[in-house]
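With one protein chain removed, the remaining protein chains of the complex are shown where they sit.
Should a chain be cited, it is by its letter among A and B, assigned in written order, with residues numbered from 1 in that chain.
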Amino acid sequence: MSGDNERYEQLREIIAEVLEIETDELTDTGDFAEEYQADSLRAIEILARIDKEFKVEIPQSELPELRNLKATYDAVARHAGWQD
Amino acid sequence: MTATTAAPAWRPAAPVPCAAPLPAVDRLRVAPRADGWTVTARVAVDPRDPNLAGHFPGQPIYPGVFVVETLCQAMAQAVPGTPRLRAVTSIRFLAALLGGDEMELTLDVDPAAPAAGAASPTEPGWTVRGTGRRHDGTVTAQLRAVFDAGAGA
Partner (left out) sequence: MNAAEIRAALPQRHPLLLVDRVTSLEPGVAIETVKAITATEPCYAHLGDDATVEDYAYPASLLIESFGQSAALLWLDGSAPSHRLTDDALLLFVGAREYTVEGRAYPGDVVRHVVRLERVVADTAFATGESWAGERRIATVGSLIAARRPRATVAEPAPGPTGTGADRTIPANTSAQGGRHVR
């Protein structure tokens, strides 16, 4: 689990950086658009950064699912096969 | 955010002493703030400016990079020591500036924190957070940047 936690916190850092907020401001379920004023470009940036940092390609069709940290982590984990 | 203090006066920008594609600041307002400054720069987009003849023919649009030019000229004129750009941490262009528009770029300038994530955190300098707005209030650009301390260093 510690590896998962580490990746979860790494993802939190990446997303906070894209959204230009402090890491501790980004909650697990805070909606990127509503809570942090993220527009579609921010969402695309998050997707591109995940690709770069984790080498995980999330199809752009799943962009709407990347609403908050937890949902984004679940999507990354699913495509990376982490939960197995 | 003009708080309780009286707003300082606008002053016309001085001629640009260094290489520049255009004078990118018309008027400037500088207010002290904590250990730094709040700098507000205004520039009108002149559709007859020679640069805009090439950007683009028949359709003058203030190039996004000229927001960086406005940033650099405003910092050089407003902050003692003529600081120079060290990094653009982040810049986003949200709406176009067309010929006839005026941009107001507001910059919050703070001393660079000793251990910030900057490239050379030990060097003195300034961190800048800025927002550019069209005269109708539309946000055209948001930026974060790092400047050196300048001062003929």
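Basically, a residue touches a chain if its C-beta (ideal position, glycine included) is under 8 Å from a C-beta of that chain, and two chains touch if they have at least 3 such contacts.
All figures in this text were calculated on a predicted structure; none of them were measured in a lab.
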item	value
Chain not shown: contacting residue from A:E6, A:D51 or A:E65	A:D51
Touching residues on chain B - with respect to the absent chain	15-21, 47, 50-51, 53-61, 63-66, 68-69, 72, 84-93, 95-96, 98-101, 119, 134-136
Chain A residues that touch the omitted chain in the full complex	41, 44-45, 47-48, 51-52, 60, 63
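Note that only the chains that are shown with their structure count from here on.
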item	value
Inter-centroid spacing, chain B versus chain A (mean Cα positions, whole Å)	32
Chain A to chain B touching residues, read off their complex	20, 41
Complex interface listing, chain B residues touching chain A	90, 92, 144
